[in-house]
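Missing here: one protein chain of the complex. Every other protein chain is in place.
Just so it is clear, A, B, C, D and E label the chains in written order, and each chain counts residues from 1 on its own.
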C-alpha cells in the first residue's frame, strides 16, 4: 500500500501554523497537518485552582474535543450524550501533560492557562497536531502575560523549551511518519511521540493495534518520530518569529 | 451611545458566506456577521429516526454549540459539565424549527439531515448567523442528495424557499439592526426574527430584557428586521450561485 | 374546525385563580384555564445567590414542570431520565424573565423568590396559565415579605405592574385566543404573548409551526392576545382583592 | 409532648379520598391524611416491558415524588439535580411492592399499570398516604381495563385484596398512630406498616431512629398499625362504593 | 425444599470474621457468611461535613456496593451506568442507620467514619453480613482513634453496644435463618433484622415478596432472627478479642 498522498515514508504532510486566528483568546492558533485542522486556544486566568493556592506555582491544563462532523461520518456530541468519552479524556490528559513539560510553573506565577484544542477537521494525527499547535498558543499567551506583568519570571524562563508531537506507524512492514486517517486504520503498530525541541522525549505511546512489535521496529519508529518532531519544532520557531 | 463600529441603525455588519469550508460534510458553510463566525455543517443520513419510519417524510434537526473560547472569557464545556444548558437547547430548537420551515419533508424522502452550528467566534447574533448559514449548508446537502438520487422530489421542491435571520433591538430608544455583543448587553428590547426570502415570518421572538415595549416599538423593530433578512436572502442567493 | 368547547374565537376559557391552595409556601396559587390546572408556588429565601451578593438587588427565578400523567398519555419523569428537557428549560426561562419584568429587584432587597409552576393537568396553554398564576403567587409572597419587614421598598414599588400571558394561534385561517390542546396541534401559527396590566409587551414568541405567516396575520394575533391579557389582568386584580 | 392536633394516640388524622381528581388518567385519586395531600394516578398501557413479554403476566410499578414546595422549606428538584435521591427510590420501590401484593398479575393480562404518587403537600406519612390512595387509583384503573375488555380475569380476581398503610412511632415512650411531621422528627422509633384489608402484613419496616426498641414496644406498634390500616381499608371501601 | 447446604432451619452458615484484611484502612474486616464474602473497611477523617461543624458530634456513614461478578451472572457497574441503583442506595442507607445505632456520636468527637462494604462474592445475605462485619471494622477504627487521641470519650463510650444482622424467611411454610441465594428467590416472606448485642431491635424490615404474612409468622421469624443475631454478636466479640 503506497501512501495515499504519495509522500515518502519519512515525510510530514504540509504543516501550517496560523497565529491569532481568533480575536478573543490570549493565544489562538489554527494548526494544519494536511487536512487535519485543529483550533488551539490558550485562555489565561489570574489565580490557580483552590488546591494550588499559595504554592507560588501556576497551572496548565488542556481539553481536546472534536466537532461532530470533523470526521467522514457524524459523531454524536459528548455534551448531548452527557459524558466525555474515554478517548477524549485520554487525549486531553496527554496534551496537558505534554504542555506542562515545556513550562516552568514557578516562572508562570500563580496563573492558570487552559489550552482548548478543538478539531475542526480530522484526517489522522489530531492529537499530535493539537500538541504542536497548543505549544505556539501557549507561547503567545505567556508573551501576553509578560505584557500584562503577571508573569513571575521572564518569558524564556516560563517556556524554557518547545514541545511538538507526531504519529508514526508500521504499515505492511514499513515504518511511516505522520499517518493519515486511511493509514491509521491499516497500521499494525501505531505510536505517538512527543519531543522537546532538543530531541528529548516527553511521551512515548506505542500500541500494537493489530500485531505485536519487536525492539528493532520500535527503534525504527522512534528514529522516524524524532526526525519529524525536529521539523515541527522548526515550523514552530518560524511561526513564532513571524 | 453610537454603534461601536460606526454603522447606521439599519445597517448589517459585513456578511461573508464561505461554502465547502470543510471536506467531509455534505454541506459545510462558514458564515460571518462581522466578528461572529459560525461553522454550519449539514450531515445527511439515509433513513429517518424510528418513530418516523414508513411515513415517507424526511427529517431535519439542528444542534448549536459554542467553542469554550469563542467568547471574551472562557466558558466551561457542556460535555464536561455533563449537561446541555437551557440556552443551548433553546437555540438548537429554534434553528431546527426555522430550517424545517424551508424544506418540504415529503420531497426530501426518508432521509435525515443534521445541521451542526458551531460558533467558532462570537460577537452577538450567533443564532441568527447560524440560521442564515445553515440554510446554505442545507441547500448544498440537498443538491448532494439529488446527485446521489436519494431525493424523492426535485431540489426546488425539497427546498422551496430560503430562510434567514437577524437580530434587532432598542438601545437608548433607537431601533437597531444586527446587534453586536456590546449592544446586546445594552439593549432594552431584544428581538430575533426569522424570515423567508419572500419576507414572510417563520419565527418572531421579542423580549423586553430591561423594559417593556409597546406596539409602535414592536412595529419599528419588525420593519428593520424584515429589511435585514431581505439583504441576507440576497447574500445567500449569491453564495449559492457562485 | 369549530372550537371544541364552542367558544368564540376571541374568548378565553373559564379562568379560576385560587390563592393559598397549599399551606407551606409564602405564595400558593392554583390557576385554571379550563382543564389546564397549574399549581404556582412562591418560595422566599432571605439572601441572594453568591454572584449577586452585595448588589442590593433581589432575585426572581422560575421552574416549570409537568406531572407525568398531566397529559393524555403518560410521559417519563425528567428526574428519572436524569436530565431536564429542552422544552421544560425553555418554558422555565420564559416564566422567569416574564416575572422579573413585573418586579423592581431593588425594592425587593437582597431576597430571592423561586416560582415553581407544576402542571397538575394539561389542556394547552400551560405556560401562559403558569405566568398568569405565578404573578399572583409572587404578589402574595411580596406581601408576606412586607409583613416580615424584609422588603427594601413598599409592596407597590416592589411589584409596580402585573403580568399575564395567553396563547393565540391561526387555525384554518382563523385567529383564535387561548388554544386548547386539540387546537394546539392543529394550529399553523402559534404565538405566546406576555403583557403587563397596561397592555405593554413583555415577550412575544410566534412560530410558524406548519406554515409561515405575514404581517397582517401577526397583527391580528397580537390584537387578540392583548385583549385576552387585559381580561386576565382583571381576573388577577379580583383574585388579589378578595 | 401532647399530639400537635390534640388526637388520641391511636387516632388517625381526618382521611379524605377523592376519586377522578384529574381527567386524563385511568385512575386518579387525591388522598389526604390531614394536611398531607398526595395525587395518585394510575396509567394503563397495553403490553408489558420486554423482559416480561409472552409470560402472560401483567406488571405494576410505582413512582413517588414530591413537589419542591410540598414541604415547609423548598427542596431542589431531582430533575434539576439530575439524579433521583435514595429516599425517593426507596419509597417508590416500597409502593410498587405493596401494590403488587394486592393484584393478581395473571388476571391482569399482559398489561402494565404505572402508579404515580406525587406529594402536593407534606405533613408526615406521605408514603403511607400514597399506598392508601394508589390502591384506589389502581382499582379504578382495573375497572377501566375491564370496560375495555383487556383484563384476562375478572376485576375481583385481578384485585383480590385491598392494601393500605400507616405510620406508627414511639414518642416519649408513647406509641402513636399516623405521625405528623412534627412528631416524625421527635420519634425514637418509627415504623411503616402495610396491611391487606384482612389484616395480614405486606410490609413491616421499623427503625430505631434515635433509640433501639424491644419486643414489647414492637408488639404495641404493630397492634396500633393494624388497627389504623383496618380503618383505612374501610375508607377505601367507602370511596370505591360511592 | 430442603436447605441446599443441609443446615437446620435455625442454623447460621459458617461465619468468619478476618480483621486487618487490608493494610491501609483504620478498620478492615473480611466477613464471610458461607460463600457470601464482604470486605468492610472503616475510614476515619478528622472533621465532619460542613452542616455538622461546631455541633460537637461525629458522623458515621456507609456505602454498599457489589463487584460486577460477585454474582452468578455479571452485572453492569453502577459507575459505568452513571447512577447508583435504588437497591444499592437503600442498602447503604440501612447500613449507615444501623451502625449509627451502635455509636455515641458525642463521644466520637467531631470525626467522621465512612464504612465501605464491598461485596466480593454474593450468596444471599450480603447486607446482613455487611452490617455484621462493619461493626467490627468500626470498632477497630474507634480503637485507632483512641490511640491517636482524637476521640472525645472512651472507646466503650463511643461504641457502647454491638450491632449485627441476619436475614430470615419463610420457605414452603418453614421459617429459616440466614437464607442463601437459592432460598432467597424461593422465599414467600423475607425479613432482615438488625439487633444489638443485648437483643434489642435496631431495624426490622419484612416483605411479603410472594405472599402476605400473619402475626404468628412474623413472631416466629423475629424469634429466629434474634437467636441468629446473638450468635453473630458472640462471633464479633471473639474476633475483637483475638
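By our rule, a residue touches a chain if its C-beta (ideal position, glycine included) is under 8 Å from a C-beta of that chain, and two chains touch if they have at least 3 such contacts.
All values reported here derive from a predicted model rather than from experimental measurement.
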Contact list for the unshown chain, restricted to visible chains: A, E
Sole contact to the chain not displayed, among A:46, A:76 or A:90: A:90
Residues of chain A (touch criterion as defined above) contacting the omitted chain: 83-87, 89-90, 92-93, 97, 101, 161, 191, 196, 199-209, 212-215, 218, 222
In chain E, positions touching the absent partner: 22-25, 28, 35, 37, 39, 41, 43, 45, 63, 65, 67-74, 77-84, 88, 114, 116, 118, 120-121
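Heads up, the rule we're going with is that only the chains that are shown with their structure count from here on.
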Computed distance of Cα centres, chain C from chain A, in Å: 51
Distance between the centres, which are taken as Cα means, of chain C and chain B, whole angstrom: 28
In chain E, residues with contacts to at least two other chains: 82-83
Chain contact topology (line, ring, star, complete or other): line
